[in-house]
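Right, chain A next:
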Amino acid sequence: MSGADVFTMEPDRVHRSVEVLFDVESTVDRQTEAICERTATVADDLRDGGAALGPALAGAAEWWRLDRAGGFTGLAGHTGEYLATCAEEAVEVDRFNAAAFTAHADLDRYPGREGANDSARPEH
Partner candidate 1 sequence: MTEPTETPPASAYTQAEVYAPMEAEVADLVEALPDFPGFERRSWAELPCTHDGMRVPGYTNVELRYRLSIPDSESDLVRQRYTDIARTRWADRGLEITADLETDLGHRVDRELVAVRDDGVKLWYSVARYAALMVQSGPVPTSGETEIEYIPPAGGITPGGPGDKVSRYFPEGIPAEPATPFESPEHYENDL
Partner candidate 2 sequence: MSEMTWQQLRDLDCGPVRDLGEAWKAHAEAMAEQTERVRADVIEGHLGPDHFESDTADLVREQLGLTADRFDDDLSDYATVRMATTLMETADALEAEQRELGELIPLIESHGLEIEGGPGGYDVGMTGDLKWSIARLDPPQWLCDRVGVSKPDGVLDPARLESLFNAADLIASASGLADQYGDWLRAIMSRAHDADDEAAAAMSAMRENPPGLPPRLGASYDDLVDDYRSGLSGEAAEELEAIAGGDAELSPEQVSQWWEGLSEAEREALIERHPEWVGPVDGIPVDDRDTANRAWLDERIEALEPGEETRDDLIRLRDRITDADGSPASSGETGQPYCLLGFGTEGSGQAIVSIGDPDAADNVNTYVPGTGGGLAGATGLLDRAESMAFDADRYGTGEETATVMWMGYDAPDDLLEAADDKWAREGSEGLESFTRGLRATGEGDPAELTLTGHSYGSTMVGTAASTEGVEADNVVFVGSPGVGTDTASALGVDEDDVWATRNDQDVIRYGMVHGTDPTSAEFGGNEFRSDSPRENSEWWRFWEAPIGNHSSYWDEENEISRRNQSLIVTGQGSGVR
């Protein structure tokens, strides 16, 4: 990313964007976890019933949780952390990574997120 000739930022509005993104992230994670747990139970019953659908369903749900829903929440969280860092520094952060968030963001404002995107999420 490159810098810009025009630069306007209202850090508080950016922080509020971050809050929304983190909330979306946790909401999707939580609800995905719930549907996948329910799916695993049905998949087990199907597997016990000799149905080929059982193991396939279990695999599909896990894939959904990790790769697709997980991919989305990873991106939402990551972008949130980027914006949180930008807002805190009041400048654009050119070489952003998860460590930059840990180093520069207001972690008091986002408790529990330290290193959240370091290694817990798949890279894409």
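Regarding candidate selection, all candidates are chains of the complex that A comes from, given by their letters.
One rule holds for everything that comes next: a residue touches a chain if its C-beta (ideal position, glycine included) is under 8 Å from a C-beta of that chain, and two chains touch if they have at least 3 such contacts; residues count from 1.
What you see is a predicted model; the values in this text were computed from it and never measured.
Of the candidates listed (1 or 2), only one touches chain A in this complex, namely 2. Contact residues on chain A toward candidate 2 in their complex (touch as defined above): 1-10, 13-14, 16-17, 20-21, 23-24, 27-28, 31-32, 35, 38-39, 41-42, 45-46, 49-53, 55-57, 59-61, 63-64, 67-69, 71-72, 74-76, 78-79, 82-83, 86, 92, 94-97, 123-124.
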